[in-house]
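Below is the structure I would like to discuss, written out as structure tokens.
Every protein chain but one is kept in place in this view of the complex.
So, chain A:
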Amino acid sequence: MSCEEPTTSPTPENNITVVSSDGKEFLLDLKLTEQSETLARLISNFEYDRTDVKKDPVPLGNITSAQMQKIIEWLQHHRYYPKWEQNDIHYSTSFTFETWVEEYLNIPNNEMFELLNAANYLNIPRLFSTICRIMASRITGKSAEQIRTVLNIKTDVKNDVYTGIPIQEDSSSSEDGMSEISLSPSPPPI
């Protein structure tokens, strides 16, 4: 993956203005907007990539200025990265992230939540997928009880969907690699 520093700055011909929900304007290089499928589609539809077309500011009603600032930081860092491929999304038994990404996403949970929503709204797949991977990394390798704690899940499981039998935690076995798995007893007619 290439990761060169951006060397060009936005000029009126190659940028658009986006307006956050709190009214702050941001000048965005058209090259950066290629990472957002929402913005790229909008630019294509309105032909904002043509120099002879007047570019009206684009209102982003769901994105605050703080979120927009954070997103621009992401877009600039990944400016020269290759285009995101859907195939890149696959589960991994170990999670590793770039140091920059780890620092970038070392933010409070509410900010992470808002950033995920913003990434989803603007359709920035690399950012969206990275945040999802971060979240997955938080529960991978944990027991069911630990997952409940980490994700703040209030259990409401009473019956197994397959058998209708009340759920009981099975932690009796230690001879196999799935010992922590919670399995419901399901005595079928034998």
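In this section, a residue touches a chain if its C-beta (ideal position, glycine included) is under 8 Å from a C-beta of that chain, and two chains touch if they have at least 3 such contacts; residues count from 1.
In this text, contacts and distances are computed from a predicted model.
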item: Absent chain [UniProt protein name; select from "Complex I assembly factor ACAD9, mitochondrial", "dolichyl-diphosphooligosaccharide--protein glycotransferase", "Defective in cullin neddylation protein" or "F-box domain-containing protein"]; value: "F-box domain-containing protein"
item: Sole contact to the chain not displayed, among A:K55, A:K70 or A:R133; value: A:R133
item: Interface with the unshown chain - residue positions in chain A; value: 1, 3, 5, 77, 89-100, 102, 105-106, 109-110, 112-113, 116, 120, 128-129, 132-144, 147-158, 160-163, 167, 169-170, 173, 175-178, 180-190
